[in-house]
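Have a look at the structure below before the remarks.
Only one protein chain is missing from this complex, and each of the others stays in its spot.
Labels run A, B and C following the written order; every chain starts at residue 1.
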Amino acid sequence: MIKGCFDSLHEECGVIGFYDNNGYDVASMIYLGLFALQHRGQESCGMAINDDNHINQHKDLGLVSEVFTKDILSRLKGTIGIGHVRYSTCGINTRENAQPLVSQYVKGTLSMAHNGNLVNAMKLKSELKARGSIFQTSSDTEVIMHLAAIERTKTKSIEEAMENVMTRIKGAYSLVVMSPRKLIGIRDPQGFRPLCIGKLKDSYILASETCALDVMNAEFVRDVEPGEIVVIDHNGLRSIKAHCGQPKNLCVFEYIYFARPDSKIDGVSVHESRVLAGKLLAKAHPVDADMVIGVPDSGINAAEGYSQESGIPYGYGLVKNRYIGRTFIQPTQSERIESVHIKLNVLKSNVEGKRIVMVDDSIVRGTTCANIIKMLKEAGATEVHMRVSAPPFLWPCYFGTDIPSKKDLIACHNSIEEIRQLIGADSLGFLPADQVKYLCGSNGYCDACFSGDYPIPIEDIEE
Amino acid sequence: MIKGCFDSLHEECGVIGFYDNNGYDVASMIYLGLFALQHRGQESCGMAINDDNHINQHKDLGLVSEVFTKDILSRLKGTIGIGHVRYSTCGINTRENAQPLVSQYVKGTLSMAHNGNLVNAMKLKSELKARGSIFQTSSDTEVIMHLAAIERTKTKSIEEAMENVMTRIKGAYSLVVMSPRKLIGIRDPQGFRPLCIGKLKDSYILASETCALDVMNAEFVRDVEPGEIVVIDHNGLRSIKAHCGQPKNLCVFEYIYFARPDSKIDGVSVHESRVLAGKLLAKAHPVDADMVIGVPDSGINAAEGYSQESGIPYGYGLVKNRYIGRTFIQPTQSERIESVHIKLNVLKSNVEGKRIVMVDDSIVRGTTCANIIKMLKEAGATEVHMRVSAPPFLWPCYFGTDIPSKKDLIACHNSIEEIRQLIGADSLGFLPADQVKYLCGSNGYCDACFSGDYPIPIEDIEE
Amino acid sequence: MIKGCFDSLHEECGVIGFYDNNGYDVASMIYLGLFALQHRGQESCGMAINDDNHINQHKDLGLVSEVFTKDILSRLKGTIGIGHVRYSTCGINTRENAQPLVSQYVKGTLSMAHNGNLVNAMKLKSELKARGSIFQTSSDTEVIMHLAAIERTKTKSIEEAMENVMTRIKGAYSLVVMSPRKLIGIRDPQGFRPLCIGKLKDSYILASETCALDVMNAEFVRDVEPGEIVVIDHNGLRSIKAHCGQPKNLCVFEYIYFARPDSKIDGVSVHESRVLAGKLLAKAHPVDADMVIGVPDSGINAAEGYSQESGIPYGYGLVKNRYIGRTFIQPTQSERIESVHIKLNVLKSNVEGKRIVMVDDSIVRGTTCANIIKMLKEAGATEVHMRVSAPPFLWPCYFGTDIPSKKDLIACHNSIEEIRQLIGADSLGFLPADQVKYLCGSNGYCDACFSGDYPIPIEDIEE
Partner (left out) sequence: MIKGCFDSLHEECGVIGFYDNNGYDVASMIYLGLFALQHRGQESCGMAINDDNHINQHKDLGLVSEVFTKDILSRLKGTIGIGHVRYSTCGINTRENAQPLVSQYVKGTLSMAHNGNLVNAMKLKSELKARGSIFQTSSDTEVIMHLAAIERTKTKSIEEAMENVMTRIKGAYSLVVMSPRKLIGIRDPQGFRPLCIGKLKDSYILASETCALDVMNAEFVRDVEPGEIVVIDHNGLRSIKAHCGQPKNLCVFEYIYFARPDSKIDGVSVHESRVLAGKLLAKAHPVDADMVIGVPDSGINAAEGYSQESGIPYGYGLVKNRYIGRTFIQPTQSERIESVHIKLNVLKSNVEGKRIVMVDDSIVRGTTCANIIKMLKEAGATEVHMRVSAPPFLWPCYFGTDIPSKKDLIACHNSIEEIRQLIGADSLGFLPADQVKYLCGSNGYCDACFSGDYPIPIEDIEE
C-alpha cells in the first residue's frame, strides 16, 4: 500500500488507545494496533500503559517490531493504554520527540499521543514560555499538554480542561489522551485527521484507522466527529460536542496516499476512493494503450480504476523489493546505480513492445518518475503515458502532510508540458482539481496543497 | 513476490559471484546482488571477498540490510567476491551454517556458496569421516569443499578438481567457487537450480537469478548450462562441459514460487510462467464469479492469468502488512488472533457481495487458506472459489525445496473434495499435473513433489 | 576504589561542564571527564553540547564507554557542554530520568545537570503543578528547571534567575547550568556536594571532583564555595556570592566512600582522609594480629592507615574479579554460590594461619561482611577482626546518599556485640562518632546518617 513516488517526504503519525474491560493484555493489543498503523509512521513508536495511575512506558526510534521485544511488552502492564507511530524528516534528537508524551500534572499522570499539526503552536509556545514554561521536545503535543495542565487547575475534569484547550489550539489534531482513570479521544473541529472508535467485547478502542480495529478482530463503532471529545471510563463512553458543527475539512491526501486501502475513513473506503480517482483520471485523460500499470504500492489502486474505466487491461510492469528497510546502505555516487532501481525492477517480458499507462498518486520532484519511465522504455515499452491520481502539488501543507518547499516542487516551476518533457513521458495527465471532491464521498475536505485554499488561517509564521 | 500461503516452509538459497576488471567496489556489488536475491533466503547471509589471496569475510543471521553495515562493507576489500543468502527451518546453531564457506586448503584459500541439496551427502560424509575428515557445519557445502580439497591434491587446477568432484556428488547444486585467482560457477548436470552469467563492462557476475544482474545494471550474458563449469580469471571466461548433456530437470517450483517474477530462468520469464499457470487453471477449472483475486504475493501473477483467460475482472481482495519482519511478536493463544489476519486484511468494500475466485500457488497444511477464506466470507463474499496454480504436494523434495513431511501435507490424507470442505471453499481446483510442463517452456523439469518421479535416485536414507 | 560492602545501595551523581576558548573538541573533553567521574554513577549518562544555541545531546542507560560511540561523539558539536553520570536504585523508566535535562525556555535553550537531592522538591512540585506545570521526569532537576524558567521571566539574566531560585530550593545541589552563551556552576549554601573549577589553557571546566580535571591535564583553580554562583562567558569567570556565608555541611561520606581517592575536595585529599580514618580506628580499636587487609576497593585506604598506626603489616587477603560488569548473570539459588564469592576470592596462601584485621568503610545489612569473614576463616585465618572506617549507619540521608531504610540497617536493630556475632567476627570496631570531624580537615560537614543531626529541616514528607 504505502510509499510511492515520493517516499520519505511525508510526515504523518498514527495513534491508538485501548480501554480494557475484559482482562485483555493491553500492551499486546496496542502493539497489534501500532503494527497495523505502521504505514503512518516508521521512524519512531511508543506506548504508555496506565497501571493504576503508574505509567509504564517504552518508546524509541525504529519500527514497532524492532522497538518492542517480548521482555519489554511483558513489563508494560496496565488497563488503559495509548500508542503512537511517527515519521518525520528531521534526523536529530528524535528519540526525545517520540510519543506518547507522558507527564505528571496536578491530578496525577497525563499522557497524550497526537496526529496532526497545529497552525498556532509557535504563538502558543511563545505565550507559554513568557509565563515561564519549559519545553523538552519540539512537538506540538507538548504545547497541548501544557495548556491541558493549566486548564485542569481551573476546571473540574480533564475533559472540561480539554474542551477549553480546544478553544486555544488551531489546526489539525487527532488526539488520544490518558488520565489516571479515563481514555479520551479528540478530533479537531475541522476533522483534518481521521479517528475512529472500536469495540472488542466490552473494551473500547480509539484508532487513526479502521485497519487497526480489524487486526484485533474488533468491531467498528463509528468515526469520532470533527470537534468531538469522546470520554471512556468505567461508566462506558460518552461524548462532548461543544466544538462540533463546523464545516469538515478532512485531508484529501488520507484517501489519495496516507491511509491503508483496507481502512474506511468517515464512511468512505480508501480503496474505493483510489479506484474512483483512477476512473476519473481515465475519463479526464484517456489514451490509446495496451496495458495500465500502477507504481507500487501507491499507484496500484488508481491503476485498477483507470483500467476498469478505460477498458485497457490491467497488468504488472514493476516489481518492488520489499526487503529494503531502514538500514539499507545506498550505493555511492560512483556506482552509478539509481536508488529507485534498487527498489523497483521492470517486468521486461510484460512491458516489451507495449504502450503503457503508468499511474501514480503524485509527482513531487519528478526525478523518481523520470527514472521509472526510463527503465520502462529501456525494457522495450514503446510509449509511457503518465497519469497522476491527484492534482499537482502547488502549496505547502500546515496540517501534517510534509510537502517539500516550493523550490523543490516540479509543478511550481513548470507547465504540465514541461513536466512531461522533464520526466520523459509520452503524455501526462493529472486528476483535474475540480474532481478531488469526488474522492471524499460526502465529506468536506481540505485540498489546500493543490488549491491554496487553507480552511483556517495559518497563524505561525514559518521559520 | 515472495511468501504465500505457506511462509516459512521452504528452504532455499541464493548465490552470487563478482569478478572485477574495472575497479568496482566488489563488496558493494555483492551487497546489491544479495539484496536482490533476498527472497531466496532471509535467515542468514554472508560474503567473502578475495583480496590477493587473503579472504575478508562477514556472515551472520539476519537480512542483508541488517547484517552488513557501512563499516563492515568498507572493510571487505578485494577484487573477487562471492555471496550467499540462506533460509532454513532449523533454529539452532545456524550462525555456524551461514555461508559462504571459507577455508584454507593445499593451494591457498577456497571459498564456496551453494544453492541446492545433495542426495548422497550423508553417504559421502560417512566416507570422508572414515578417512578422518571433520565437519564443522551441517551443510552439504562442506562435503563439496572436502572433496574439492582432496581432488586438488591430485589435479592441476581447481576446475579440474571440481570436474572430478562432480562425478562424486549427486543432486541439486548451483555453486560459486572462489580460488585465489578464479571465480568458478557450476550447475549440476540436471540443472535443478538456476545460475546465470552477467557482465558489467569488463567484469563478470554469476547469480542465481537475473534480477541480481538488473539491480547492478549489468547485462545478461546467458544461463550456465546444466553440468557446465564456467571459469572466470584474468583470461576472461571459459567453459568446461564434460558433465553436460544429461536431460535437464529444472525445479518447476522456481517458476511457481521461488524465483522473483522479474527474473528469467533458462529463457522463460517467471512472471509469464505464472500468468500462464493462471490461464491453464482457468481453462481447467472455470467458474462463474465476479472477481479474481490473488493471495499476496505468491498468488498475484497466476490470478492475473486466471482473469485474462476467464474474462472475470481482476481485483484486490486482500491487503498485506509489509512491516511484519523477523522480529514480530506473535499474539499469544489467549488473544485468539489468527496470525494470518495480522499479515493480511480483507478489502471489505471490494469483496462484499461478490463471488470471488481466490488464487494461490499451493496448499500445504490448509490452515492458512481456511483462515483467509473465512475472512473473505465474514467480509461479505458470497462465494469463494479456491484455485491453486500448482498440483497438490504429495512427495518430499530432496533437492532443496522444504516441503513438510507427508503427515503434515493435507493432500496426502484427503481427497480434493475433503480439502475443499476443510478449507471452507465453495469450489477448489488445482493445476492439472499434466499441464505443469507448459510452465517451463522447452526446459526439462523436475516435478517430483507432485508426481513422485525423482529424476535421480535418492541415495541417502532419511534420518 | 569504588564499591565495597554495600555495592548498589548508594545513589549518587557526577557533573561536568566545559566552556571552550581554545578550539577543543568539547564532546571529547566531556567524555573524558565523565569517564573519570564514572564511579559517581554507573546507571546512565549523557551530555548536551551547545552549538550556537542549538543543543546536540545524547543520553542513555549504561556506562560512559557504552553509551557514547565515535559516531555519536562526532555529531556532538559545539563550544559549551555539560555532562552527567547517574546511579539510582529504581529500575524502571530510567532512560527518561537520564541527565542533562535540556529544554527550551523564554530565552532560548536551558540545560542542567544536577548532583544532590532537594528536601523540599515535593512541596515545590505541588506548588508548580497547582500553577499548571507538567513534569516529564521524576528528578529534582526538573523542579529547578521550572523555577529557573519562571524566574527568568522576571529577571535580567539567567544568573539572576538562578539566584532567586536558590531562595526557593532547599537541600543538596551541585549544579551545572548551560544557557545559550553561559556556563554556570552552583553549589548549595551548605555545600553538601563538591564542585570545583579547572582551567585548560583559556578554557574553563566545572567538575564534581578534581580527578576529572586531571584526566584532561587541566589545572585545578579552586573549589566552588558553598552558596556561590560561578558564571563563565566570553568575559571570563565571575562570581555571585549572595547565598554564601552559611555554615558548611559537606557530606562526610564523600571522604569515606563516594569520591575517588585521587581527588581533593575542599582542600582535603580523599586518600589522606581515608588513611587517617584507618589510623584513628587503629587507636580506637587496637588488636593483636598478623596482617591488616582492606576489602577491595572501599576498605583499602583505611587499611593502609590502620597498618601504619598499628605497625601490623599491610597485606592482600582478597582478590577482586573486575570483569563482573552490569550484565553478569547471577547464579540461581540452586547453585548455592554466594554472589560475593564470585566477585571476591581469598588469597589463601597469604591468610592461612594468620590473625587478620579486615577493614571496610561500612556495614549496611551485614550479609556481605559475614560471607567474606566466612571465606577468610575457611581459608585458614585463625582470627578475623572487623574494623569499619565510619560509625554505624543509623539515620536516613535526604541529601543524595542512598542509605537503605531503617528496617534493613543492621545497626538499627543490633548492638555492636550482636553485629559482631551476626557477621562472625572475632572482634568488631567502628570509627567513633566523635572522630568523624577529623576526616574533613577544617571543613564543616554533615554526618546526619550517623548522628541524626540534619543541618536543615526536611520539608518533604517521605512517600
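The criterion applied here is as follows: a residue touches a chain if its C-beta (ideal position, glycine included) is under 8 Å from a C-beta of that chain, and two chains touch if they have at least 3 such contacts.
This one's a predicted model, so the numbers in the text were calculated from it and none came from an experiment.
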Omitted chain - touching chains that are shown: B, C
Residue touching the undisplayed chain, where the options are C:Ala98, C:Ile144, C:Ile186 or C:Ile300: C:Ile300
Contact residue for the chain not shown (choose from C:Leu61, C:Leu347 or C:Leu394): C:Leu347
Hidden partner chain, touching residue among B:Cys13, B:Ala36 or B:Leu110: B:Leu110
Where the unshown chain meets chain C, residue by residue: 1-2, 24-25, 28-29, 31-32, 35-36, 38-39, 42, 63-66, 68-70, 73, 211, 214-217, 260-262, 264, 269, 271-272, 300-301, 304, 308, 313-316, 319, 321-329, 331-332, 334-337, 341-342, 345-350
Interface residues of chain B (partner: the chain not displayed): 56-57, 75, 92-93, 96, 101-106, 110, 125, 129-136, 138, 145-146, 149-153
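The rule is short, and it goes like this: only the chains that are shown with their structure count from here on.
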Most distant chain from chain C, judged by the mean position of its C-alpha atoms: B
Between chain C and chain A, distance of the C-alpha-averaged centres to the nearest whole Å: 48
Geometric centre distance via CA averages, chain B-chain A, whole Å: 36
